[in-house]
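And then chain A:
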Amino acid sequence: MGRALANRRSLRRLMLITVLIALTGCATEFERRFDEAERLRSEAAAADSEWLETGDLLAQAQQAASRDDLDAAMVLVERARFQAEMAIKQAAREADAWAGRVVK
Partner candidate 1 sequence: MQIGRRFVLKAGVALATIAALPRTLLAAAWPADAFSAKTATEALNSLLGSDQTTPSDQIKLDVPVIAENGAVVPITISTTLSNVETISIVVENNPRPLAAMFEIMPGTLPEISSRIKMGETSDVMVVVKTDSGSYSTSKQVKVTIGGCGG
Partner candidate 2 sequence: MNLRIRKAAAVPGAIVAALLVQQIALAGPEEDRLAFVAYFQSRFPDIPFEQFANGIYAIDSDARSQWLEIEEFPPYEFAVERGKELWHKALPNGTMLADCFAAQLPDIRGQFPSFDVASGEVITLELAINDCRIENNQPPLEYDSSEMIDLTAYLAFEARGTKVDVRVPDDQPGALAAYESGKRFYYSKRGQLNFACADCHVTSAGQWVRADRLSATIGHTTHFPVYRSKLGGMISLQKRFAGCIRDVRAKPFELQSTQYRNLEYFLSYMSNGLEWNGPGARK
Partner candidate 3 sequence: MASNIKIKAKISGDLVEIKSLMIHPMETGARKDPETGALVPQHHITQLTFTHNEQVALIANLSTAISKNPYFSYKARGAKAGDVLKVSWVDNLGGTDELETVLK
């Protein structure tokens, strides 16, 4: 699997997932987690709350996966997911909290 994907690093995340699914016939654990983290990242982005490194972590996870280094890939995906979740919580908290800081 890794060999088949070795040259596909530059493709977009979505393309990668599609190819992975096409090659293996089903999504692996990594792909499911990657998908979920990516979904959370874009949810945070939609709330104007994305953190600086989340996208980079996902890109690094993808690279690790394409090297067949799934352990590293999982750790990176997990960090990205955690960041995205925190960013979403932050945005939810700030929906009201900001108003309490206004100088009066």
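Things worth noting here:
Note that a contact is a pair of C-beta atoms (placed from the backbone, for glycine too) under 8 Å apart; a residue touches a chain by one contact, two chains touch by 3 or more; residues count from 1.
Selection rule: all candidates are chains of the complex that A comes from, given by their letters.
Every value quoted in this text rests on a predicted model; they were computed, and no experiment measured them.
What touches chain A in this complex, out of the candidates 1, 2 or 3, is 2.
Chain A makes touch with candidate 2 in their complex at residues 45, 48-55, 83, 86, 90, 93-94, 97-99, 101-104.
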